[in-house]
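See below for the structure under consideration.
All protein chains but one are shown in place.
This part shows chain A:
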């Protein structure tokens, strides 16, 4: 049965449903992709986009529903079967092998037995013809995230797919790299290929997509033509209600305020062959301000956070100073005792112990700084004090949960992140360093966290935020610095910062050079 198949529909999905335990991740989803269109799949984190795509690519099996390919009912039982049909996929978290070369990575996904050298030549030719230059001999572990994405795209194109699925492709790119990607996608569309474009960035969806399907809580809530919608009408469809805008009161008198976090000539050798060295980083964060650090993932942000938080100690104790005192030789606990607080990037396993209760997680990170409140005489834990502190944080941050004191892993990503940020805020730290505060967090929770960070700064603390999300940094920062290849640019005051300037710095342009190209452009 292939109702209304008129030869223009490439893929049709009817009533696709996937249930994990008690959660219905995809609930009777209908989707319809025409030949030669760029179709957007919109939705918040946890709306079911990834689950839907995994079913289309054969890595998850649907509980019910039908998939039609060129009018024929098909069952896609494995990624191999999807490739045979002509479905290619560019993953969000790349599925590349770091220890192998680009050419070897490409060869692995092609089934023909042709020698690596001929595959390398083909890949090189194709990459240049699409304006995505690629060196097939280079080791993936050495490449930037943007270059890795090129390998994924070239690898996908070499399989000559009819449908290409891109999962959040621009989340790891500079604005300029994203422009380049859009050109490639438009060229593919003109060649008659279909593209399923998954994103939560509304502006780019409006810019390149012909149609959009919007998912919310696993259900399709609407189909639309994104060009006829506004960003806010799309956001309403995605979120279901209005999201409270973040308010940033002007910071006053921060020029004369003391620098509570002072980083001087911070340098670090690479710990592993694939990690980034830090090169002479200087940064001051004053009382009352929020400084943002932008940058493409993998340019040294992780190494920088480890150094500032004390996960890795510095040889020069003066390279990290907290409230005017050298802290470079102190451990995390030592720095916490000086009034600093840190929120790492990974929620589960780094920010919180997954199988421990929220109150236990609270005790783990604060037993040293709040020793008197939480630990009584003889080293006995005051469970009730810890429990009530956890409840205070849960209330302040509006953490939604199913039990009074659940395990960390039982919370959704957004709610756990609210708890972890709240745990640190509750101490009223005078220095707060956060890495990716709202990664994978839904819009409502993200706005809550951002507002809380701004308010902490305005109450007299120094706040440093490392983020890949430029929108977020523009929303909360008083100045933005850019990290590229282990070097940190001078912070640009928010009034002078634009997406173009920051984007050029993210791509590695010299600050002076960046302004020059803008003027001549």
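Worth pointing out:
Throughout what follows, a residue touches a chain if its C-beta (ideal position, glycine included) is under 8 Å from a C-beta of that chain, and two chains touch if they have at least 3 such contacts; residues count from 1.
Operating definition for what follows: contacts and distances are computed from a predicted model.
Name of the non-displayed chain as stated in its UniProt record, restricted to "tRNA 2-thiouridine synthesizing protein B", "Inner-membrane translocator", "ATP synthase gamma chain" or "Molybdate ABC transporter substrate-binding protein": "Inner-membrane translocator". Contact with the chain that does not appear here is found for just one residue of A:91, A:305 or A:439, A:91. Of the listed positions A:107, A:196, A:343 or A:494, the one in contact with the omitted chain in the full complex is A:107. Although one chain is not drawn, the whole complex shows that of A:228, A:272, A:377 or A:402 it is A:272 that touches it. Touch with the chain omitted from the figure is made, among A:54, A:268 or A:501, by A:54. Think of the hidden chain as still there; on chain A it touches residues 54, 57-61, 78-83, 89, 91, 94-100, 104-105, 107-109, 113, 116, 139, 141, 272-274.
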